[in-house]
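For reference, the structure is listed below as structure tokens.
All protein chains of the complex are present and in place, except for one that has been dropped.
Which chain is which? They are A and B, in the order written, and residues in each are numbered from 1.
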Amino acid sequence: MMTLPRRTLLGSAAGLIAAPALAQPKWPNRPVQMLCPWAAGGGTDAVARILAALLEKDLGQPFNVVNRTGGSGVVGHTAIAQAAPDGYTIGTITSEICMLHWQGLTELTYRNYTPLGLMNSDAPGIQVNASAPYQDVKSLADAIKASAPGKLKASGTGQGGIWHLALAGWLNAMGLKADHVRWVPTNGAAPAMQDLVAGGLDFTTCSVPEARAMLDAGRARSLAVMAPARIGAFPNIPTLKEAMGVDYAVGAIRVVAAPAGLPADLVAAIAPALKRAYDTKEYQDFMNSRGFGLVYGDAAGAEKALAAADLSLGNAMKAAGLAKA
Amino acid sequence: MQLSDRVTGAVLIALGGAAAIFGARLPAVPGQDVGPAAFPMLIGGGLALCGGLIAFGIGHSFEVPEEGDDPAPPGSLHLGRLRPLIPTALLFFYVLAVERLGFLPTAAVVVLLAAIALGARLRLAIPLAIIAPLCVHLAFYKLLRVPLPAGILPAPW
Partner (left out) sequence: MHDLLEAFRLVAAPDVLVAILASAIYGLVVGSLPGLSATMATALLVPVTFWLSPIAAIATIITASAMAIFSGDIPGCLLRIPGTPASAAYTDEAYAMTRKGQAEMALGAGLWFSAIGGIVGTLSLVLMAPLLAEMALSFSTYEYFWLAFLGLMCATLVARSSPIKAIASMLLGLLISCIGMENPAGTPRFTFGLTDLLGGIEPIPALVGVFAVSEVMRAMVTAEPPKLPKRKFGSILANQWMLTKKYQWPMWRGNIIGIIIGVLPGAGADMAAWVSYAMSKRFSKEPEKFGTGHPEGLVEAGASNNASLASGWVPSLLFGIPGDTITAIAIGVLYMKGLNPGPTLFTERASSMYALYIIFIIANIIMIPLGIMMIRAASVILRAPRAGVMPVIILLCAVGSYATGNNLFAVVLVGLFGMLGFVMEKNGYPVAALVLGIVMGSMVEQSFITSLIKSDGDVMPFFERPVSAVLAALTFSALLWPVGVWIWNRIRHPRLPAGGATG
């Protein structure tokens, strides 16, 4: 072997001494907690669990989903924002974080987080009773325009919930006032669909997966989705743009995030892992079987989606008279 | 503590009144004619009405006389009238201490104090205070994956 020049030897010796100091333990080297602000068995919980399982397989450390419920999501979102930004506590945040501060219920906004990946976006659909005369969304829209304000009734979630805002935004986009259709608040999509089928409502604006059982049973019909593109699991439902030319889209998004201030190298470790999890067949199959929207955004894309949601939901809330801030 | 019907009735009237007044202040919501104020006002009114009836002894005739329980013999931790507050105090202690001290020490303290307060001899209280937290921790942390804080004395598993 050739003798190496002294400089190189010294250099490599220095490198060898410095290496242990520079080489931090690779993330993750102990279990990671994944906080979910919503209850076990729900949609966000399901997405969190499958992601946790896939990450665990990929990275070799346990990823434990912990439900931190309470305060209509505020408790869990607060817990994620206040955790130490060391990569060992992450969580699934949802569109609610873009709505709660407008109502004055918390100081938190999406800026209190380091978004790591947009994993899912569910768009609202427009569902009518199977025996309703509207065969497409244009005829429903005409009926709405022709009706007196407050005559028609719609539902899909509670007052000020995301589907309510979706309706408000759609009415606005059509040039109508946000409360032209009376919103009947319910505890979630299931009671709304039940009431629709029982004849108590004119239409619902909850997401299609939430309405799926009724759709499959032939009791209800979905006329359109307020999404930029058709949903993979429901290819027969046109988008609003296709069906009536109104370019309005909104989505309930789920983003995996860490507390603000996460170091860049950790972001660089986690975000690609999320992309790999998204691309797996298991994730795709799972989302498709439930009908959840497969939409991905990397860290920057997730942040953009959150910012856009914050703006559009804020506008819808102001239009509907729900914003306090 | 046994209070007279007048007192409990008066408390109910006050509570009902407060509920109605604060409820009436809640702002109405666009799109709903009957707002969030309706229910608190209705219930508050009903409570105040019941409180009035109770304070005046109406409906008393239906009451079945309660069987009295024998008072406790003097045991350890004489605190007299404050004794019933011990369980709640222990629960509050749990809430305050468990994140710092960890589950095992906090639980041990809670069990130990409760047992002594109920008159258990140390021969029973101390082993119980050691074994019970360990069993509960095993069941919840290991089996059910509930994150119990480790604190200063983490469990061996």
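Remarks
Just so it is clear, contacts are C-beta pairs under 8 Å (C-beta built on N, C-alpha and C of every residue); 3 or more make two chains touch, one makes a residue touch a chain.
These figures come from a predicted structure and were not determined experimentally.
The hidden chain, counted over the whole complex, makes contact with A, B. Only one of B:A10, B:L128 or B:A150 touches the absent chain when the whole complex is considered: B:L128.
Checked against the full complex, the candidates A:A53, A:L176, A:A269 or A:L294 give a single residue touching the omitted chain, namely A:A53. In the full complex, the hidden chain is touched by subunit A at residues 39-43, 45-46, 49-50, 53, 65-72, 74-75, 78, 105-106, 150, 153, 158-161, 182, 184-187, 190-191, 193-195, 197-201, 212-214, 216-219, 286, 289-290, 322. Although one chain is not displayed, its contacts with subunit B can still be listed: residues 1-3, 5, 8, 12, 15-16, 19, 22-23, 26-29, 31-36, 38-40, 43-44, 46-47, 50-51, 53-54, 58-64, 66, 69-73, 83-88, 90-92, 94-95, 98-99, 107, 110-112, 114-115, 117-120, 124-125, 128-129, 132-133, 136, 140, 144-148.
Everything below uses one rule, namely that only the chains that are shown with their structure count from here on.
With each centre defined as the average position of its C-alpha atoms, the distance from subunit A to subunit B rounds to 38 Å. Within the complex formed with subunit A, the subunit B residues making contact are 29-32, 145, 147.
By the touch criterion stated above, subunit A contacts subunit B in their complex at residues 33, 64, 66, 150, 159, 179, 182-183, 185, 320-322.
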